[in-house]
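Here the structure is laid out as structure tokens; the discussion comes afterwards.
Moving on, here comes subunit A:
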Amino acid sequence: MQLGREVLDQQAIDAKGRQMGKVDGIVLELRGDQARVAAVVVGGTTLLWRVHAGLAAWAERRLGGEGAPTRIPWRQVVKIGIDVKLDVEAERTPAFRWERWVRDHVISRVPGA
Partner candidate 1 sequence: MSKLLEIALGIVTGIGGFLETGSLATSAQAGAGFGFQLIWAIALGVICIAFLVEMAGRLAAISHHTLPDAMRERFGIRFFLAPLVAVALVSFLVLAAEIGGVALALQFASGVSYRVWALPVAAAVWLLLWKGTLGVVEKGASLLGLVTIAFVVGAVRLHAPLADVVSGLLPTAPEHDPAKYWFTAVSIIGASVSPYLFYFYSAGAVEDGWDEGYLGVNRATAALGMTFGGGIAVAVLACAAMVLHVRGIQVDRYEQIPLLLSTPLGRAGFWLFVASLGVACFGAALEIALQLAYLVAQGFGWRWGENLRPREAARFTLVYTLALPLAALVSVAGMDPLKLTVISMALTALSLPVTVVPLLILMNDPLYLGEHTNGWISNAAVLAVSVIACIVALVAIPLQIMGS
Partner candidate 2 sequence: MRRGRVLAHRLALLGALAAVSACGKSPEARAKQAATTLRSWQATARLADEEHARGALPGEFASQAARAAEQGRAKAEQQLRQASSP
């Protein structure tokens, strides 16, 4: 499988079929002289590291734990097709941190929401 082409930057879908972000990074694990995929990474400052390292380091200092990405172990990657299906519930992962924050602090405050 071509990780860069078929996994990285693909749409991540959670167990309930919700869009939960993109696969922003891939974690490789070295065992002896063999590398294997350990996890995929969604959200946090991961994406920023790929754009500009200085900016990402700054954001990481500013955000602290808030900017921590969500690692989803490779065994929970269910299916790779048009999207990458993950066996997790987005609502309970840190990947949904900002979605939750915007929902609870902004959208819910609008009358009639």
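Candidate entries met the following condition: all candidates are chains of the complex that A comes from, given by their letters.
Heads up, the rule we're going with is that a residue touches a chain if its C-beta (ideal position, glycine included) is under 8 Å from a C-beta of that chain, and two chains touch if they have at least 3 such contacts; residues count from 1.
Only a predicted model underlies this, so the values are computations on that prediction, with no experimental measurement involved.
Within this complex, the numbered candidate that touches subunit A among 1 or 2 is 1. Of all residues in subunit A, those touching candidate 1 in their complex are 5, 8-12, 18-22, 24, 42, 47, 50-51, 82, 98-100, 102-103, 106-108, 110, 112-113.
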